[in-house]
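Shown here: the complex without one of its protein chains, the others still in place.
Presenting chain A:
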């Protein structure tokens, strides 16, 4: 028993050592964001001697944080709502109608997942430019297109374990397929919906390249976009750049701490099933 206990404490000690090293980069940034410009050069990685909180108010203004945050939130939320509605419906139809056409559509979706973004970005921007869709509306449609296949697969996988007898019972009660799906099936898909939301949220919230090509108006910039321009302006004023980075990270970390279990579960499902 004692040998097992020693082993347990050794493992925990090792775990603490590795995890402190692992997140120390975050602390370097956090400590730095509270230092004066002079102190960043003399004390780069340790706790500040004098706390300078005004870095944050200046970075907040420089990033137009409130507006950038709302822009990110709007793009992410609107895209996810559309992705969830249409991907779950498509998966339902594919799973309930086994036919050659369904199989063909399924493989078509699988094939599109092999296409990396960079290999279509030039024509994509040119097509959407020609129809005047290089704006938030166009970005949401693009997000939808890129996320569809993966989301359909996840919903399709979940559909397989939902009995057809549920549909049949609801159909005998006089429901249309539309009503049956939204009233009976969609609620049962909830765990998968959570997975789809989480996986897309992580990707969309952090996305930089696509929004940078699509969003031209300064007032519409998301946090990663705004951060890119802000950082470029302030690398000589590291204390502001660092406070800006902390502001960009904090919403993600706070959310992660609260729903950590769901995020890890969702990512696991996404990695294994697709």
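The working rule: a contact is a pair of C-beta atoms (placed from the backbone, for glycine too) under 8 Å apart; a residue touches a chain by one contact, two chains touch by 3 or more; residues count from 1.
Quick note on the criterion: contacts and distances are computed from a predicted model.
Trainee: The hidden chain: which UniProt name fits, "ATP-binding cassette domain-containing protein", "Na(+)/H(+) antiporter subunit C", "ABC transporter permease" or "Heme lyase CcmF/NrfE family subunit"?
Mentor: "ABC transporter permease"
Trainee: Any idea which of A:34, A:59, A:94 or A:196 touches the chain not displayed?
Mentor: Per the contact definition at the top, the residue touching the missing chain is A:94.
Trainee: Looking at A:28, A:73, A:162 or A:194, which residue reaches the missing chain?
Mentor: Looking across A:28, A:73, A:162 or A:194, the contact with the absent chain belongs to A:28.
Trainee: With the missing chain put back, which residues of chain A would touch it? List them for me.
Mentor: Touch with the absent chain occurs at residues 4, 7-8, 11-12, 14-15, 18-19, 22-23, 25-26, 28-29, 32, 40-45, 86-87, 89-90, 92-94, 97, 105, 108-109, 112-124, 126-127, 141-142, 144-146, 148-149, 152, 171, 176-178, 181, 202, 205-209, 213, 224, 227-228, 231, 238, 241-242, 245, 248-249, 252-253, 256-257, 260, 263-264, 267-268, 271-272.
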